[in-house]
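Shown next, in structure tokens, is the structure this report addresses.
For this depiction, one protein chain was excluded, whereas all remaining protein chains were kept in their positions.
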Amino acid sequence: MRHKNRIVDHKTAFAKNYDVVIVGSGISGSIIAKELSKKGYDILILEAGPGKDLTLSGYEKYLNNFYSAVSKDNNAPYKRNPNAPMPRSVDVKKLESGKPNTDSYLVQNGPFISDFTYSRVVGGTTMHFESKTPRMLPEDFNILTRYGRGLDWPLKYEELMPYYRKAEFEMGVSGDVSSQTFSNEKAYEDGYVFPMQEMPPSYLDQCVAKKVNGTKINIAGEIRSLKIRTFPQGRNGIPNEDYKKFNNGELFRPVGAVSQHQAEEGERCQGNNNCTPICPVQAKYDARKTLAQALESGCVDILTRTVASRVVIDPVTQKVSAIVCKSYKDLDSKEYTSETITAKLFVLAANAVENARLMLASGLNSSSDLMGRNLMDHPYLLTWGLLPEIAGTTRGTICTSGISDIRNGDFRTEQAAFAVDIHNDGWGWATGSPTTNLEDIVDNKNKFGKDLRNELVHQISKQLLLANMVEMMPDPCNRITVNPKYVDQLGNPRPIVTMQIPEYTMKGIAYARQMSRQIFQRLGAEDYSVYGTDDYGYVKYKGEGYAIRGGNHLAGTHIMGTDATNSVVDAKQKSWDHSNLYLVGAGSMPTIGTSNTTLTLAALCFKSVDAILEDLKHLHSSKQISNQL
Amino acid sequence: MVLHKYLLIMKTHHEKLSVFLDLSVVLTAFSAYQLHGTGQLEAYYTTIVDIIGDQTMSEILVAFNTAKTEASSDQKQLEQQIRIHLLSNDKLGPITRNIIKMWFIGSWYQLPNIWREAYGKSEKDQTFVVSSIAYTEGLLWPTIDSHPPGAKAPGYGTWANPPKISEV
Partner (left out) sequence: MHLHPIKTVEDLQFYVATAIQLEHATIPPYLTAMYSIHPGTNKDAYDVMRVVAIEEMLHLTLAANLMNAIGGTPDLTQKGFVPSYPTYLPNGETDFEVGLGKFSLETIDTFLNIERPPLPTNSKKNNATSNLGLLKTQRTKKMLIPTFKSAEGDELHFYSIGEFYKAIGEGITKLTEELGEKNVFVGDPDKQITPEYYYSGGGEIIPIHNKKSALAAIRLISEQGEGHEGGIFDYEGELSHYYRFQQIKLGKYYHKGDEPNDPSGESMPIDWDAVYPIQSNPRIEDFENVLELKKAAIDFNLFYKNFLKQLTNSFNGKPDQLISAVGGMFRIKEMSYQLMRNPINEKEKTTGAPTFEIDLV
């Protein structure tokens, strides 16, 4: 995807009158910028990151940083940036009782310590997301009515369906609609297919499926049969001929790498086994692909190294009158300038944590006092075993298949639903494999030469890791707050996280652990899962301990609802309190079910575009009238 | 005395590199062609010398030559002699294990504290990835018929086929 260089300097940006200012160039901001630019509106995107990544060579620097990093965590490709810091799993440590963890960017109050991360760079967290794109289920949208849990959405699944299609087009989804059958309601139009064919299941998937398919499980009294199915994912595969009827008769055109230069790449997924943290060939969707199209329109400017620091409200109209931002010189410098940017309409698209952080830092708790509350994520329980046969682990995309049969059912009145990923990359997430295997074989098992090589095969190529992604419901006590005591280098307050895993979710986690045991039995796999009490994510429940990991599916912090008392935004993601402000992204989601949040939040943003365009029309006409007067 | 003799024999960089290559073949069970094929021979050698010094590197190479002489072309014997002269040696063992790990994953590991106390703490003795290319050239990956995450991917859909792995 070729695009124009629209990175502007401060002078240009602050001299220009923009219709819309968007905070954040991740998927939400990029979709909204791209769609609004089609109508010719002038848009400025404020991006906290350094913004050297819209070229192939900039991207390759990320890749090289990753190659040469000792710790290959989600944010390993990016240099530490004290002016716009981001959470890194390597910084997380166990909570000492009585005082919060304050050493790193996220201040963690506990009691649960999460290692969730997000990225503050151009493209946002899509830069390291895995790009799994399951839709939420129709049942997820009225879960309170149906199962007495969580919250109902202020909109129905059917209303979101056309926007899901837009999101699947935008993200270039590969997948098999016919395998997405875990809802009892109509989830897709008749004959609908994804833009591209499903990613072929890995050999590991096939080894697991052979023995696990048909396994009967008892979940809160319901008997279910398990089946290994592929996940839809935003990754370039083989365009689906049948998609033409959903694409004006045209075959889907996969979007290639983002580039300002002649060296274009447009790859299909090659199986780099590195979707997280960085796809080296940009076969995986990331928001820069959408952003590049927005920039190409000529109506969208991007101002990088600029952190939105305060939202200013007009006391009379209660509208947002400006955003104060701090522009830093570079990563290694403390120097910055503070400036004020105005526009007709503002969109906060900085992610669930950063949106709430910015609003709270501006003293805007929302009239419902729900700003920052209802923080959700998908807690993950990892279970890992060694298969009796060589399964070729470490090949393919990070995950091609898993188990989705327990994503929905009446058991949700009692315990959380969940989905299971088969991790093609093996035990890495849980144990640091395969590096740790090598260290163990050389340093402890005292092997070298042929014995070493055979042992490596034995210890790695048979690995099976199941990542159980468990549903978590909104709870106002789980929240983001700010405190002037904790600020970053620019003086911006850092997010303070208070979180605990609700019992509903713990029941689901305990069940997932049990189900893994059954699966490992069926497979004849040796179960190596262990959860140390010294693990920062260690949680005890009914006599058993679990090490729980963050899912980076942060949501709920500016929850949507039916009125200003029960929510922060309406079904269009528009602030109840400030009529020219939209808070977009997963922060608006009342529940997250068992779906990775990105596809749904992308659909919500497409839906918001309709409302924003409507607002802009009115703002324009009122301006014309005032000009005539 | 023995040390002195061997040092005289291996005086050029080229000769030392060639002994280092022979040692690496035994430690990794990859052929000289495959080790050359990583393009990392020289980089690894100089990285190690940079950390432990030329003298200690020479000790390793001499110990390997001794092991070879005593094994007199018997493979099983050679492996035992490597354990005797290198791997079980308190000074040379940790370095030898680091050489193995370097070939397989492209990283240098900081030497154990007890080693650093006894033989000196080089400032360069930190855990680090030798270079981004070294990471991609790790021998771990071909061992398991795979590729380093993020590089050298085998192509769309190849992951659906069984791996081609056989015992060595």
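As written, the chains take the letters A and B, and residue 1 is the first residue of each chain.
As a convention for this text, a residue touches a chain if its C-beta (ideal position, glycine included) is under 8 Å from a C-beta of that chain, and two chains touch if they have at least 3 such contacts.
As the structure is a prediction and not an experimental result, all values here were calculated from the model.
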Among A:175, A:201 or A:256, the residue in touch with the chain that has been omitted: A:256
Contact set of subunit B toward the excluded chain (per top definition): 31-34, 36-39, 131-133, 136, 152-158
Those residues of subunit A which, in the complete complex, touch the missing chain: 56-57, 60, 64, 238-239, 241, 251, 253-254, 256-257, 261-268, 270
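Following the convention adopted for this analysis, only the chains that are shown with their structure count from here on.
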Inter-centroid spacing, subunit B versus subunit A (mean Cα positions, whole Å): 41
Footprint of subunit A on subunit B - complex, ascending: 26-29, 79, 82, 87, 97, 100-101, 104-105, 107, 109, 127-129, 131-133, 135-136, 140-141, 143-147, 149-151, 153-163, 165, 167-168
Partner subunit B, residues of subunit A touching it in the complex: 63-64, 66-70, 72, 200-203, 206, 237-238, 268-274, 278, 280-281, 390, 392-397, 400, 424-425, 434-435, 438-439, 442-443, 446, 448-450, 452-454, 456-457, 460-461
